[in-house]
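Only one protein chain is missing from this complex, and each of the others stays in its spot.
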C-alpha cells in the first residue's frame, strides 16, 4: 500500500471520483492550473480539462451559488473554499439554500451532489483568519452533513463517500495535517461511512472525544494518561452532522466519564451539543461532569497561539480531573 | 405610564436615541419614509431627516458593511435586517468583521456603536424563511453581544442599552409579539442591563429558562405546572451573549432541575451551551437530566407549524418529566 | 483584456456618454411602431400567450380577494408584469430551466401548471408538491422545468449560472432563464452570478423585471444608474432593455437572447421596464409610498389590453371570446379553490422527510416523540392528529400526485 500525506489522499480521491463520473467537477479559487493554494487539486485540470476543473472568480457566495445550481441540474460539484475562514460570504447560500433545497421543494429538486471542501483549523501561525474551525456554525443547520477526517486514510474514504452521498456535505480538512500526517492509503476506490463515529482506542475509565486534527492532540494526551494508569476510550466523531449519538452514549455508559475537545471557542462550540445530549441520555451513569477542552472565547490569536490552543496538556489535565472527580 | 405594544416601544427607543445623539442613524430596507415593513422606524425620517434615517439598497452584506464603517468612524448606526432569516448574506461582515474589529486592531478601532436589529421567530405562518431564530449561529462568535427582549418594557430598555453599549449588539425582536404583546412602558429614557438574566418568577422545584417569545410559552406552561403543584422558577436569559451563567447556576443549585426552551432546532441550539455549562457547574446538585424543548431538526415548516413548535404543552410535559425523574 | 487607448489628461467618464435605449414594438393601441417588425408568431401561440396572461390576471385577482377574506394566509400578484414574464417564457424551449423570484406565476401558467396545482400549493395541502412547507406562491414543478421558489432574494441568480453551465456540459442545447427584480439585483449574489456566467460562458438569460419598486423602495433609492442594464458593461455581456409591457418586444428580445445563449454559450442580460400595478404582497399597502396618479398612469399601459388590441387587429380575438374566457377562468378558479381548501394537510411524517435523502435516527426519534405527544393532546394539534389515524385514501392520492410530478 502506498504512503500518502493527507493532500495526496485528497487529490487521489478527487482523481478517482472525476475519472469514474464525468459529472464530477472541481472548482474554486486557484484550483485550476495551479492546483489550489495547498495543491489538493493538482493535475486535475490537466487530466480532465478546463471545463471540469477550473479557477473561479474570487467570490465565495458565487462559488457556492454556482455549485448549488450545478448540483440541482444533476452535476456533482466539489467546490473548494480556500480557507474555512472565508466560507462566511457563502453562509447564506449554504444555510438558506444548500441545506433547505430538498425540503422546501418537497424533494422535487435537491443539491445532494454537492460537496464543499475547506481547509480549517489552527496551529499554523495563521492568526484570526487562517485558523478558524467553523463546524459548529453549520452544525445548527438541518439538511447539511459535516465531515472532518483525521488522517490520510480517513480523508480519502470519507471524501469519496461525501462526493457520492445523496446529501450535500461540508468537508473540513485539518490543514495542519495536510503534509504532517502521512500513512498507508489503498490505491483503490473505497468509502468510509458518513454519520458513524469510530472508536480508535478502547478503554474503561474515561471517554475522550474529538475530531480532525484534535485526534492527534488526544492521542498525545491519552498516552500521558495511560502512563498514569488511566484507561481511555478514544472516539473520533468524524461526522459532526448527523452525529453518531449512539456510539458516544454507549461508550459513556461504560466509562461514566467524558472529555470532549475541539479547537473552536467554547461557547456555542459543538462540544456543548454533545455534552447536552450525553448528560441527558447517560444521566444516571455519569461519574463526573462532562468536560470541554476548547479554544478560548476570543478570536484566534497569533503570538500566543500556543497558549490559546486546546493542546495535549490541557486535555491531559481534563482527563485527570475527570477521573479524580 | 402609557401602554405600548412592542413596535411602539422599539420606535420610542429609537426616537429617544436619535433625539439625544445626532450620531445615531437608522437604516435598512424600507425603513425610510415607509417606516419599515413592520413600522418600527415610523416617522423617524420625518423627524430626523433623510440623512439619518434612510432606505438602503436591497443588500444585507452592504447594510452591515456600511454600518461597520460608520461605527468605526464614530457614528452610532442602528441597522435593520428586514427578517432575521435574511441576515445570512451579512454573516461574514458580522462574524469576521463586526465581532473581531476591536480585537484585531488592538483596540485602535472598534465598531462598538453598532446595533443590528432583526425580527425573528415563528408562529406567524411564515414557513422556512420568515420564522427562523438564528441566535445560536451568532452565539459562537466572541466579540458580539446578543439580546432578545420578551415584552415592550424590556424591548425599550434593552434597545436603548444596546445602542449605547460600547460593543456591537445583535438585537433580535420576537416579531410574533410586535403587536400581540402590550404593556406599560415609561415614556422617559431608561436602560436595562445587557448580560444579566432576570428571574421572572421564583420557585423551588424546577428552573425553566428561555428568552424572547418563548417566555410567553413558558408562562403558559408554568401555569399548568403550578396547577399540578409544581413550583417553577422562571428565568428570562435576555442576553444570549455574554450570558449570565451565575444567575442560572444559582437557580439550578436551588431547584436541582432545568428545562430550557427555544424555537430554533435542537442540534447546535443555544440550549446545548446552557446545558453543557450547567451540568458542569451544578453536577452534584442535578436531580434530573437537563431537558431541552426546542424546534425539531428540520427547516421551519408551514402547514404543520403548530406541531413543529416548542409550545406550552411540550414545555409543560418536560417540566413534569423533569420533576418526576 | 483592457483597451490600449490612451489619454494624457485626467478626464473622468461619468456614464453620461452612454445610454441604453428601450426596445419597443407595440403601441398601447395594438399597432406597431414605424419600423417595428413583429416576431413570427402563430395564431395558436399568440392565443396561448394571451390566455396565459388573462389566466394569470384572473388567478391573481381572485386569490387576492380570497386572501382578503381570510381564506389564504398570503398572496403576491404578477399584475402589470404578465407580458414580461409570459413573453420571456414563450420565447424559450419548454425544456429550458426557469429560475424565478416569486412574482412569475405567469410562466407556470404558460407552461401548463393547472389551477389545481396552484391551489394545492397556496393552501399547503397534502397534494402540494412542496408538502405544505413553504408560504403561498412558492411554486415549483420538475416536469415543467420550473425551479421551486425560494424566499431569500437573488440566491437563484448564481444558481442559474451554475445550472446553465451544467446544461452546457451536458450538451443539452438548453438554457436557463433567471427572473429577478431590480431590487434583488442589488444583492451581492447578482454580481457574483453575472461575473461567473460571463467568465465561464454559461448559457443563461438574466431577466430583470424592473418594476420600479422593491416593496416601498423606489428604484431611484435602489441605484443611481440608468437602470440595471448598464451593469452588463462590467461583465462584457450582451444586454438589451425592453418595454416589459410589450409582449412582442419581450418575445423578440428573449428569442434573440436565447440564440446568443445557446448558440454562442454566452450569458445575456435583459432589463424589462414595467410596473407592479398591485401591492407588493397581501401584507403591503402601497399608498404609504407612491401616488394613485403614478399607478393610474401605468394602468393605462396595461400589457394585457395592449396585446388584446393587437390580437383584435390581427382578427384573432373578439369581445365574445374575451367574455367567455374571463367567465370560464373565474369559475375554474373558484371551483379549484374550494377543492384545495378542503384537502387535508400533509401527513405528520412530512415534517421530517426530505431534510435528508433518508430520515436520520435523530429525526426519527424526534418524530416518534412528537407522535407520542400528539397522542396525549390530539385536540391541540388537529392537523397532526389526523395523521395518527390516517385517511389512507387521501394519502394514496397524494403519493400518486407526487409520483406523477417526479416523472
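The chains carry the letters A, B and C, assigned in the order they are written, with residues numbered from 1 in each.
In this text, a residue touches a chain if its C-beta (ideal position, glycine included) is under 8 Å from a C-beta of that chain, and two chains touch if they have at least 3 such contacts.
Predicted, not measured: the structure shown is a model, and the values here were computed from it.
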item: Missing chain: touched chains present in the view; value: A, B, C
item: Touching the absent chain when the full complex is considered, from A:15, A:30, A:226 or A:280; value: A:30
item: Of C:186, C:216, C:281 or C:387, the residue in touch with the unshown chain; value: C:186
item: Touching the absent chain when the full complex is considered, from C:95, C:225, C:334 or C:388; value: C:225
item: Contact partner of the left-out chain, one of A:55, A:154, A:200 or A:214; value: A:55
item: Per the touch definition above, residue among C:240, C:262 or C:374 touching the missing chain; value: C:240
item: Hidden partner chain, residues of chain A it touches; value: 29-30, 32-35, 37, 54-55, 57-62, 85-86, 88-89, 125-130, 266-267, 296-299, 301-304, 306-308, 311, 313-314, 317
item: For chain B, the residues touching the chain missing from this view; value: 25, 51-52, 54, 56-57, 59, 61-62, 64-75, 77, 89, 92-93, 96-97, 100, 102-110, 112, 142-143, 145, 166-167, 195, 242, 245-246
item: Hidden partner interface residues of chain C, rising order; value: 1-15, 17-25, 33-37, 186-192, 195, 198-199, 210, 220-228, 230-242, 249, 252-253, 256-257, 260, 268, 273
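Following the convention adopted for this analysis, only the chains that are shown with their structure count from here on.
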item: Centroid comparison with chain B (C-alpha atoms), farthest chain; value: C
item: Rounded Å distance between chain B and chain C, as computed from the means of their C-alpha atoms; value: 35
item: Contacts with 2+ other chains: residues of chain C; value: 133-134, 138, 150, 152, 188-189, 350, 355, 360, 362-363
item: Residue numbers of chain B (touch at least two other chains); value: 61, 85, 88-89, 128-129, 267, 297-299
